[in-house]
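One structure follows; several queries about it will come next.
Complex shown without one protein chain; remaining protein chains in place.
Entry: chain A
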């Protein structure tokens, strides 16, 4: 639920207000100056976005500070539709004159576009899908403690303590620790009358233990599988993840991995843990169901999609138990918002229903172009200097309401591998052929775990893989994973996105031995 005038708070979170230092900026005055200039110059549509994004990192190497940064990006952008063409410009001077000037530059860019389009003999015109006016809306994500209100010394001390715990264990030669935190404020206004002010917080702690056999030169690592989250500092102090338990397990798991046998390449049944499956979902479903990609707007860079628009409603994406949603409302999701960067209210919808492609991720231009009606709110720009592009919602695989536990899924496998944690990922430009590795691979023999394996990668084609999904775990196995660093568009932009999923069982998947792949 989003408030008409007051902020909406996530469940179980501490109520916050939009940062007063942000609201003290001349948001509306700058917007008015820019939008008025755009209107005066004949723009059919104009939107203004002012952002302040504070991003910080803290890095420790073997429990000692090894680099950090604290960066605040502040600026504004004006985007126009003028003469049927897009125009975009951005600036950093927070004055009315500068805002108007940037609006003029955006119109000038639209005119330049129009010249090129005319020279090409095209009659293409940009039009936007209708969206209700959302006036004076405020939205704040669900978090308890803003990480930027915690002293740097406290952050460094906690990371150093965690690192020291790992370093103290037998077999751990090195520990890398990092913490990323972001506090994002956006103000949006457009010529239709929508104005929104939003605030989001996200955080990503990560620790990696490294073991080295000095004699043989062999080495390996084991990383925490705690996902990044749309939470605050409380994520490191017991809310949402059990750090003590995970840190305690890592040295033993790493020692076992160093001694583990190399996998025999071949075909195996896989039980894939949510800590690994989220990334497979991201690459093979999340990106593949971006309609701008499917239509070719990312063709030269990120690529297109095998899930082409003509197959909407008919493409058999996977097995009939496969249900995937796009969601911009999930609590603590990294792509969770109140309104997108085109003023569209956050929504939740189906992408894959009973194994069939039934939906796409949209922005207003793509929604209008394809006749799909209203945008489902997937426009996002990662900075005030970038134009909004269609970016991923939280794309999640739904659990089976009465589904099995992970242990019971493993219990149904005679010979297979249980895959935990993400590591390496790669997929082709139409999202068919992928290869993933992980943090931990456990051999399954007769329904039980039988120690770890090394050098494992799984390789498949998207529809084959999802078609081989025989069982989806229950809600008790569901975890919201995700990433801070999803890249797309030119100029390149980075977005954060979450993917929820249960454990799942896949039959007869191709497993590579990475040492053999390296020719050894």
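Throughout what follows, a residue touches a chain if its C-beta (ideal position, glycine included) is under 8 Å from a C-beta of that chain, and two chains touch if they have at least 3 such contacts; residues count from 1.
In this section, contacts and distances are computed from a predicted model.
Trainee: I notice the complex is incomplete. Of the names "ABC transporter periplasmic binding protein", "Acyl-CoA dehydrogenase", "Peptidase" or "Dihydroorotase", which is the UniProt protein name for the chain that's not shown?
Mentor: Its record in UniProt gives the absent chain the protein name "Peptidase".
Trainee: Sort through A:14, A:40, A:112 or A:450 and give me the one touching the missing partner chain.
Mentor: Hidden-chain contact among the options goes to A:112.
Trainee: When the complex is taken as a whole, what residues of chain A touch the one chain not shown?
Mentor: Counting over the whole complex, chain A touches the hidden chain at residues 26, 57, 59, 61, 64-75, 85-95, 98, 105, 108-109, 112-113, 115-122, 124, 151-153, 156, 160, 173-174, 210, 212, 214-221, 296-301, 303-304, 306, 385-387, 389, 424-433, 435, 437, 455, 457, 459, 461, 490-492, 512, 514-515, 517-520.
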